[in-house]
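A single protein chain has been omitted; all remaining protein chains appear in their positions.
What follows is chain A.
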Amino acid sequence: MENKQTPLGYVSFSVFAWIVGLLIFFPIFWMVLTSFKTELEAVSIPPSFISFDWTLENYVEVQERSNYFKFAMNSVILAVGSTLVGLVFAVTCAWAMAFNPTKRTKDALLWMLSTKMMPPVGVLVPIYLLFRDWGLLDTRFGLIMVLFLMNLPIMVWMLYTYFKEIPTDILEAARMDGATLPKEIIFVLLPMAVPGIASTMLLNIILAWNEAFWTLNLTTSDAAPLTAFIASYSSPEGLFWAKLSAASTLAVAPILVIGWFSQKQLVRGLTFGAVK
């Protein structure tokens, strides 16, 4: 499909591509723009694009009326918490699988992957009942556990594909020099694995932040993260679009930034190394 491009061809194709790209991005742009309007202008027809009174009152109101900060904190705690717990388990597991493989390693990896294929509704009932009986409903601890277990297979896989790329000769050399196992991990392996671990963490934070099955079903208020907070706008009273937009913009902004930085790693993580 590579055309021998003339300057005119380059310019016109660029214009075309940008129109397509901006159309795809439009809902996000429109959401951000609406968040700076008054409620009245947010629903006005024809819609105003620039010539409206820019205001920050929606952001203030979202915080004051509904304590946005509490939900945001929950999102942060759930995403970071589940990622850190997951990291402890996944790093050791992936390390063992990459450097001390056994005959069963491949089967174990594929089995882990298969747990990811189980639809959450298949275990919704028992998890809900167990959480109820154990007093874990609407607790951050309970949700951190669920999110951690949900994403553990992806973390192990992603770290495994990264660890596989580390040359084992270096580990042998360290062992020859008398490095013990913990030292081997801390001083030799981890520094080389940091980029892979960082990308794994970022992907996991994105997935945990946006998770909207368990967070909606297992929380009511105390542990509710932003997914649940935004969902509360589904049964609104009065004019609410500008406030919805402000809350939404705040909810997606941090993840959008993280996502843009880690787009390459995303492919690896979400395809389990099948597409590179």
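Keep in mind that, in the parts below, a residue touches a chain if its C-beta (ideal position, glycine included) is under 8 Å from a C-beta of that chain, and two chains touch if they have at least 3 such contacts; residues count from 1.
Methods note: contacts and distances are computed from a predicted model.
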| item | value |
| --- | --- |
| UniProt protein name of the chain not shown, from "Cytochrome c553", "Na+/H+ antiporter subunit E", "sulfate adenylyltransferase" or "Sugar ABC transporter permease" | "Sugar ABC transporter permease" |
| Residue among A:77, A:96 or A:174 touching the omitted chain | A:96 |
| Contacts of chain A with the absent chain, listed as residue ranges | 1-3, 5, 10-11, 13-14, 17-18, 20-22, 24-25, 27-28, 30-31, 34, 42-47, 89-90, 92-93, 95-97, 99-102, 105-106, 108-130, 149, 152-153, 156, 168, 172, 181, 206, 209-210, 212-213, 216-217, 226-228, 230-231, 233-234, 241, 244-245, 248, 251-252, 255-256, 258-260, 263-264, 266-267, 270-276 |
